[in-house]
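Here the structure comes first, spelled out in structure tokens, and everything after it is commentary.
Removed from the display is one protein chain of the complex; every other protein chain stays in position.
We call the chains A, B and C, going by the order they appear; numbering starts again at 1 in every chain.
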Amino acid sequence: MSALFDNIINHINQIGACALIVIGLYIVVMHTNMIKRIIGINIFGTGVFYFFVSIGYVRGGQIPIVNGDESGVMINPLPSVLILTGIVVVVSITVYAMSLVIKIYEGYGTMDQAEITRMKSGENND
Amino acid sequence: MKRFIPVLFFALFLALTYAVLQMPPAGTIDAPSYNHTTEHYLANALEETGATNVVAAILTDYRAWDTLGETIVLFTAIVAVISVLRKRPTAEVIRDE
Amino acid sequence: MNDIIVKTVARIIVPFIQMYGIFVILNGHISPGGGFAGGALIGVSLILYTLVFGVGAAEKKFSHRLGDLSESGGILIYLLIGSVGIVSGGYFLTNLEAGFLKGETGALLSGGMIPLLMVAIGIKVTSTIITLFHAMIEEDPS
Partner (left out) sequence: MIELLPLINMMILLVTALLIVFIPIKRFGVIKIIGSLAFSLVLIFSVVTLLHVQANGAISYIFGGYERFIGVELYIDVFASLFTFFIGLLGLLTFIYSIGYVHKEVEKTQYSRYYVLIFILFFAAYGIIYTNDLFNTYVFMEILSLTACGIVSIKRKRKNYMASFRYLILNEIGSLSFLFGTALLYMITGYTNITLVNDALQDVWHLYPVNIVVASGFMIVGVGIKAAIFPFHVWLPDAHSSAPIPSHAILSAVVLKLNLIVLVKVLYNVFGANVMTSLNIPLFTGVIAGTGMIMGSVFAIAQHDIKRILAYSSVAQVGYIVLGISLMTHLGQAASYFHVFSHGMMKSALFFSAGCIIYVSGVRDVRKYNGMFKLMPLPVITFSLAALGMIGIPLTSGFLSKYYLGMAALDANQGIFVLVIIISSILNAIYYLPIVIRSFLQEPSSELNEISDSSIPYTMMIPVSIFAILILVLGIYPGILTDIIDGAIMSVVGGWQ
């Protein structure tokens, strides 16, 4: 049993990331409100980025600023670089989704996708 | 039926944690992802790029193509948002035809 | 939002925020930070200016035209810096072999093309944040 607990403690970051991912997916799948879906996408994105950064973590490692004197063990810088790029991508996707929601609210008068599909099938103006 | 979906997602979470427990442990030097690429970055980022901040060195020198791709993501986000939001000279309604 | 206290405090704070943003951009290759964080800082200071002094005044400070120019300008600067590598016979986006001066470690002007790229990214992120904010504010309820 204690081996299992050690194993869990070793992987606690990744388990947390998997929790965020599943929560994000749940929100996107279950809620029909558009703003909640965007929040779900952000949680899902944060979970994936948290998982990616936790790969590069070294317990007791220093930040990768190399000022000549070889001071000690440093963390793996590559995942944090890739996540810097990833965060900007999710931000720009959220901005675009928000601007779409503004215009959809003007057009349909509601934020709820289920209602909009009902309105559309009701009018069947396709 | 409604009660069943949260259980499904919890089962997915358990499956993911079971999978994660078998993955290589993070937080130590001997993790397989801490290989000669990382050692190369940490060892000679200073004399290959002249920057002390290794993250900035990777971001704008070793992998500068990703950062160019990313500024283009920002550029497309602006063009897309402006095409949706910017005021129009003729104020016709956005209802369908 | 023409409360006198807010205006005077904003008029004092905004330049310092921008100063700190420029510091973070230029010191990107020495201390943590860099083009994205610094650009966001300057963008936020312009948003503060728009909130306090209204969109009309902000329009003079950062017009649509300047927004368009600085967006594609940021990327064009990036491409020019990258093509210096090709002109000097190497690959796209090469740093020190392409003749960028290395400077001594830890100084502001060290690191070859890295500070230049950081400035280009800073311009790009600033214009992104402020143009998006202006687009959302001026959005017409048609």
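In this text, contacts are C-beta pairs under 8 Å (C-beta built on N, C-alpha and C of every residue); 3 or more make two chains touch, one makes a residue touch a chain.
On a predicted model such as this, the values are computed, not experimentally measured, just so you know.
*Asks:* In the intact complex, which of the depicted chains does the undisplayed chain touch?
*Replies:* A, B, C
*Asks:* Could you tell which one of C:30, C:58 or C:75 touches the chain left off the display?
*Replies:* Looking across C:30, C:58 or C:75, the contact with the absent chain belongs to C:75.
*Asks:* In the whole complex, not just what's shown, which of A:12, A:30 or A:100 touches the removed chain?
*Replies:* Checking each option in A:12, A:30 or A:100, the one touching the absent chain turns out to be A:100.
*Asks:* Applying the definition given at the start, please give the residues of chain B touching the unseen chain.
*Replies:* 16, 19, 22-24, 26, 31-38, 40-41, 61-66, 69-70, 72-73, 75-77, 79-80, 82-84, 86, 88-90, 94-97
*Asks:* Residues on chain A that touch the omitted chain in the whole complex?
*Replies:* Residues of chain A in contact with the hidden chain: 21, 25, 28, 34, 37-38, 41, 44-45, 48, 51-52, 55, 79, 82, 85-86, 89-90, 92-93, 96-97, 100-101, 103-104, 106-108, 113, 116, 120, 126.
*Asks:* Applying the definition given at the start, please give the residues of chain C touching the unseen chain.
*Replies:* 68-69, 71-72, 75-76, 79, 85-86, 90-95, 97
Just so we're on the same page, only the chains that are shown with their structure count from here on.
*Asks:* Can you check which chain pair, A-C or B-C, has more C-beta pairs in contact?
*Replies:* B-C
*Asks:* Distance between chain A and chain B based on Cα centroids, please, to the nearest Å.
*Replies:* Whole-Å distance between the two chain centres: 9.
*Asks:* Suppose each chain is reduced to the average of its Cα coordinates; what separation in Å results between chain A and chain C?
*Replies:* About 26 Å separates the centre of chain A from that of chain C.
*Asks:* Chain B to chain C: how many Å between their CA centres?
*Replies:* It comes to 21 Å between the two C-alpha centres.
*Asks:* Pull out every residue in chain A that's touching 2 or more other chains.
*Replies:* 65, 67-68, 84, 88, 92, 95, 99, 102, 106
*Asks:* Considering chain B alone, which of its residues make contact with at least two other chains?
*Replies:* 46, 52-53, 55, 59, 67, 74, 77, 81, 85, 94
*Asks:* Which bits of chain B are touching chain C when the two form their complex?
*Replies:* Residue positions touching the partner: 46, 48-53, 55-57, 59-61, 64-65, 67-68, 71-72, 74-75, 77-78, 81-82, 85-88, 91-94.
*Asks:* Could you pull out which chain C residues touch chain B in their complex?
*Replies:* Within the complex, chain C contacts chain B at residues 28-32, 34-35, 71-72, 74-75, 78-79, 82, 92-93, 95-96, 102-103, 105-106, 110-114, 117-118, 120-121, 124-125, 127-128, 131-132, 135-136, 138-140, 142.
*Asks:* Which of the residues in chain A come into contact with chain C in the complex?
*Replies:* Residue positions touching the partner: 63, 65, 67-68, 84, 88, 92, 95, 98-99, 102, 106.
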